[in-house]
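Dumping the structure here so I can ask a few things about it.
With one protein chain removed, the remaining protein chains of the complex are shown where they sit.
== subunit A ==
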Amino acid sequence: RAEWAWPVKKTLSKTGVKNIVLVDGVRTPFLQSGTTYADLMPHDLARTALQGLLNRTGIPKDAVDYIIYGTVIQEVKTSNVAREAALGAGFSDRIPAHTVTMACISSNQAMTTAVGMIAAGQCDAVVAGGVEFMSDVPIRHSRKMRKTMLSLNKAKTLGARLALLGSIRPAHLAPELPAVAEFSTEETMGHSADRLAAAFGVSRREQDEYALRSHSLAKRAQDEGLLSDVVGFKVPGKDIVSKDNGIRPSSMEQMAKLKPAFVKPHGTVTAANSSYLTDGASAVLIMSEEKALALGYKPKAYLRDFVYVSQDPKDQLLLGPSYATPKVLERSGLKLADIDVFEFHEAFAGQILSNLKAMDSDWFAKTYMGRTSKVGSPPLDKFNLWGGSLSLGHPFGATGCRLVTTVAHRLKKEGGQYGLVAACAAGGQGHAMVIEAYPQ
């Protein structure tokens, strides 16, 4: 009798398709925005994650073919943050780098772009990552003021310049903040989440309980040292940061005291059951299996099938996981029960619970997804066991890599074979990926 049962399940390797592996993944500690990282710039965080990956993997600085980063709110000075971070991290200046954006699944997009490049045979080793820095966001002059200032550049005479300056009115001075609302619907994500929770009949209590679970599990994972993807960061002028700082298990009573944050006065989504603004960066090293083995690595996992989905950005903004999960399972020929480890992005407790209910509803599957039956709801004893975005934090562009690395680590720790990552994103989009443990 074998000591451990796996791999009893089949491998998802397909003939004619390259095996692509996750060599390793790291991230900076995720900090609430406006805390220790407050004076940095986005590429500083990304740089730190890249350096951490270099240290962790020991890969030579010129052995990587390409670098891709995901980010959402762009710092205009470093709009191709991938390139700035790579140069600053000491990678060879001969390695091209580009930046992608797809809201909360930006680093998922970075990773799958890498997978695509390797699968197409154009690269063998790619670094993918994500970064978000909410402590500083581009706040612009108003459109009127910008127009005046741009005309000022072109004004030839002093008189023309003075006339332009004289046309400035107090209204011109009102700044323009980055929109927190969905562009197409003008609705904030929190508001949509509240409506979603109401549509699925998710109560305030259920949401608070779920949020508490997330924080408690994250705390335990942190205390037990399971969050090994975190690399320490010596912030200039400040201490070494080595832990996420948003994990705060509270009590149901405390959480019940909060007023709804978006839909007032009868809403259910509060600050305590939502993810919060976070600074952080992540990075993973992805290679073809051959290359990894040739370089002497012991990969952590195979990156298998993945899908992107999109639906109505108004009423189904956050239902991406419900649509993506059955689709990616189908591609891999798996059932929900085959999955050992689930890592779903937690934007809001109400969003997670709504997705769980949607996945468990035959009516929803038939009416909205054109499927014959439901895919089923992931069992909670396999679900986000080391905390999630609600508790660990959610730097928009960086979360995807955290999810994938966590699946790899949990598969190893828990002895599972298949893991599933799923996430929703602004714009009514979603993503899911199947990950297979690398044989020990």
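As a convention for this text, a contact is a pair of C-beta atoms (placed from the backbone, for glycine too) under 8 Å apart; a residue touches a chain by one contact, two chains touch by 3 or more; residues count from 1.
We take it that contacts and distances are computed from a predicted model.
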Which listed name, "Vacuolar protein sorting 26 homolog B, like", "Phosphatidylinositol glycan anchor biosynthesis, class U", "Trifunctional enzyme subunit alpha, mitochondrial" or "Palmitoyltransferase", is the one UniProt assigns to the chain that has been left out?
-> "Trifunctional enzyme subunit alpha, mitochondrial"
Among A:R195, A:K291 or A:H394, choose the residue that contacts the chain missing from this document, as touch is defined above.
-> A:R195
Give the residue, chosen from A:L87, A:V263 or A:L295, that touches the chain omitted from the document.
-> A:V263
Residues of subunit A (touch criterion as defined above) contacting the omitted chain | 183-186, 191, 195-196, 198-201, 263, 265-266, 312, 314-316, 354, 357-358, 361, 363-364, 367-368
